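Removed: one protein chain of the complex. Kept in place: all other protein chains.
The chains carry the letters A, B, C and D, assigned in the order they are written, with residues numbered from 1 in each.
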Amino acid sequence: MFGALYTSQDVVSSAFAAALLATFSTAVLCFLGLSWTSEKWRIPLAMVGVAALASALHYAGAAALWMGGAGSSGGIRLSAWLTVQPLQVAAVYFYVRALGPASVGIFWRMSAAALLMVFSRYLGDAGFFNPTLGALLSIAFWLYILGEMYFGGMTEVIRRESRAVRLGYFWIRLILTIGWAIYPILHFVDVVIGTGQAAGVVALYTLSDFINLITPSLIVLAVAGQERY
Amino acid sequence: MFGALYTSQDVVSSAFAAALLATFSTAVLCFLGLSWTSEKWRIPLAMVGVAALASALHYAGAAALWMGGAGSSGGIRLSAWLTVQPLQVAAVYFYVRALGPASVGIFWRMSAAALLMVFSRYLGDAGFFNPTLGALLSIAFWLYILGEMYFGGMTEVIRRESRAVRLGYFWIRLILTIGWAIYPILHFVDVVIGTGQAAGVVALYTLSDFINLITPSLIVLAVAGQERY
Amino acid sequence: MFGALYTSQDVVSSAFAAALLATFSTAVLCFLGLSWTSEKWRIPLAMVGVAALASALHYAGAAALWMGGAGSSGGIRLSAWLTVQPLQVAAVYFYVRALGPASVGIFWRMSAAALLMVFSRYLGDAGFFNPTLGALLSIAFWLYILGEMYFGGMTEVIRRESRAVRLGYFWIRLILTIGWAIYPILHFVDVVIGTGQAAGVVALYTLSDFINLITPSLIVLAVAGQERY
Amino acid sequence: MFGALYTSQDVVSSAFAAALLATFSTAVLCFLGLSWTSEKWRIPLAMVGVAALASALHYAGAAALWMGGAGSSGGIRLSAWLTVQPLQVAAVYFYVRALGPASVGIFWRMSAAALLMVFSRYLGDAGFFNPTLGALLSIAFWLYILGEMYFGGMTEVIRRESRAVRLGYFWIRLILTIGWAIYPILHFVDVVIGTGQAAGVVALYTLSDFINLITPSLIVLAVAGQERY
Partner (left out) sequence: MFGALYTSQDVVSSAFAAALLATFSTAVLCFLGLSWTSEKWRIPLAMVGVAALASALHYAGAAALWMGGAGSSGGIRLSAWLTVQPLQVAAVYFYVRALGPASVGIFWRMSAAALLMVFSRYLGDAGFFNPTLGALLSIAFWLYILGEMYFGGMTEVIRRESRAVRLGYFWIRLILTIGWAIYPILHFVDVVIGTGQAAGVVALYTLSDFINLITPSLIVLAVAGQERY
């Protein structure tokens, strides 16, 4: 799996290896959690588990590339996000849907926005159009998703629920607000300013995933697990 | 898994990586979905899940080939389709069969047509006979499958079902009509005109799989999940 | 997974890739089928699933060898058959056993014959004794297995069962009669005549597995699935 | 998986191979154990299983590096511990939580301490600050975790339980006290004194994992299994 140039000082290798194990472990825990949580949480829990698993596969590939001396690139990260981030956004919808009726239109709008958010960023990164335009479009779609979460129909359903559920929703939304804000910033540094995929940039992207991907998954697992006690 | 020449500008690498993760995630979601859907949907859901998994394995192999510098070829794609597309067509039959009696003859005829559709295309591509003949035979078998879906015994069963089920059938059939139409067109461009496996052609094939493979799988999962609410 | 020399014209690569995906998909379908079939079919279904999985692993290895430029050999095929074919033969016994009492002696005699059938072929192929002798011994053990299936105690049990079960037994036995007859013929062409592992021979072996391995597995799955309707 | 320079005299290869198989087997046993233990033990059992699985993945990577001739490094070990050790510490909390109410604050404090324990060690090892400072900080966080286990709220819950449960807690805590003490000592030898990743040091680290990772997992499995008899 791992190639040849791994030393303690190579921050990216360490970050990739740590992210691979952490996302994979998160995925397995979520899947095992399906057996001890009540039935209604199965869909959001499966979705955050699959998102973590897809991310683990991506880190296995990214680590193999890096240790093979091929550096890293936006392409591989954005290819993974095309699966991971729509799954995360859809999981938020099914988190709410597990509790009460939520218009299926919210699902379609949020999923489409999440797909376009990643795809426009990719088109900019790959040179199909101006990278700054790609980043700006991506930010617009991200803000749209946040709008649905803060002011859309889902807040109605959540308001009537137990404290644990509301707290879970609050934290996931906060992570998708503050945590995801790091991506446009890093994208700006990386593509627009042009530092490229410097080791520090790659390590920061990876660190962000710890907070932005693993934490929401564990929050869903924790909220779903509450019902046992 | 991944080799050496991955940059953001390499559209094929990005497309393969994205398709690998997306099809694999689809497969895992379908398999997990077996635990929250009612028993009668298990067979079609298992089949679309296995089709997505086979496709993911194929993308892992295709990505390894591409990044190893060996380009891509029709051979590897058609080898995978030999499993994937008959499974998809058979899943449509079992989708209907889950709801009411449908003659097992439909299953045999559609599965055979799906196998021959891919196999004749392969024989043309590999030079056993004229590639144009292969493509034309393949189109004929495809049209036969469409005929069964539009005018065959399955429409009788579907007509009596709930709106969600009818909508699911409608969309899957539409994808197998319009979405699969891209394959003869690309095949024409690739083999007959002779652009070969140019990057754009490969990327378009891969993009088509997103719509033609992942969407029907998710439709089956969604229809099967309806019964919970 | 796959190496470097894959073009559409390379029949063996395509055959190996297709067989890998098809046997793997068969295995996964059989394993998922354990959840929707009645309990009594679990043992034969598990066995044909494991046989298909072992065959998939073998094709992964054989494809890696072939694409690495190492050609193919009887050794790797026979190594796999040592697991696959006794499992298939034992699955026939448990298919009958699921329906009524069948002497455990039949199981021992058939399994031993299946092991010896593959092993004597291997000893001839590897040069421990004359390859023709190996092929002849192998044929003798194969005929013994057929004898048990046509005239042994299992036919008594099967005769009293439903049409679907009898049809399943009939087809599996036919495949093990006609389908397996291709192996001595190919073995004769390959080892005795001495064409070696020519591409055509390897592709024909692989094509045979589609009929001889995948079909019986799917028959067991189909018969076991009948009970649901 | 394994590269080229494996002889019996190469202690590290043997240690890595043995640790890979032992941790992987432990993980599979714990996961299978979920099916025969009572529901309340599922969370701690899943956690120690996932910790063992993450460790197995890490050994697969470490073995590939070593046999590829790249030696070993603190980076890869600490990257794995970032997942493994917080999971182990959290499993102790859920071990107690399975039996009676334990303040969720204990969970947060212990998990944070475990994360910081590994992370500060890594920052020292990677040269972000003085390695001796990293080791000392790491020891401080470790002592804090031990404090929670010896004097915190969990001891209250454990005291009221059956002998098997108390014995299990006693042994796990003892391993986290005496067994984990080897890490600061080895870290001191390795980084501060500067023997580097000598074969003996790497082998000792690996040997420690046998006691410190596999034993607690098996203890949880054994305690959970008690309830069957």
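The rule is short, and it goes like this: contacts are C-beta pairs under 8 Å (C-beta built on N, C-alpha and C of every residue); 3 or more make two chains touch, one makes a residue touch a chain.
Everything numeric in this text was worked out from a predicted model, so none of it was measured.
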Per the touch definition above, residue among D:13, D:55, D:120 or D:208 touching the missing chain: D:13
Which of these touches the unseen chain: C:15, C:47 or C:186? C:47
Tell me which stretches of subunit C touch the chain missing from the display. 31, 34, 39, 42-43, 46-47, 49-51, 53-54, 57-58, 60-61, 64-65, 68-70, 73-76, 78-80, 82-84, 87, 122, 125-127
Extract the touching residues of subunit D with respect to the undisplayed chain. 1-11, 13-15, 17-18, 20-22, 24-25, 28-29, 32-33, 35-36, 225
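Quick note on the criterion: only the chains that are shown with their structure count from here on.
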Can you list every chain in contact with both subunit A and subunit C? B
Indicate whether more than half of the residue numbers at the subunit A-subunit B interface occur in both copies; give same if so and different if not. different
Whole-Å distance, subunit A centre to subunit D centre, using C-alpha means? 27
Taking each chain's centre as the mean position of its Cα atoms, how many Å separate subunit C from subunit D? 44
Could you say which residues in subunit D touch two or more other chains, in rising order? none
Are the chains arranged, by touching, as a line, ring, star, complete graph, or other? line
Listing of all chain pairs that touch each other, if any do: A-B, A-D, B-C
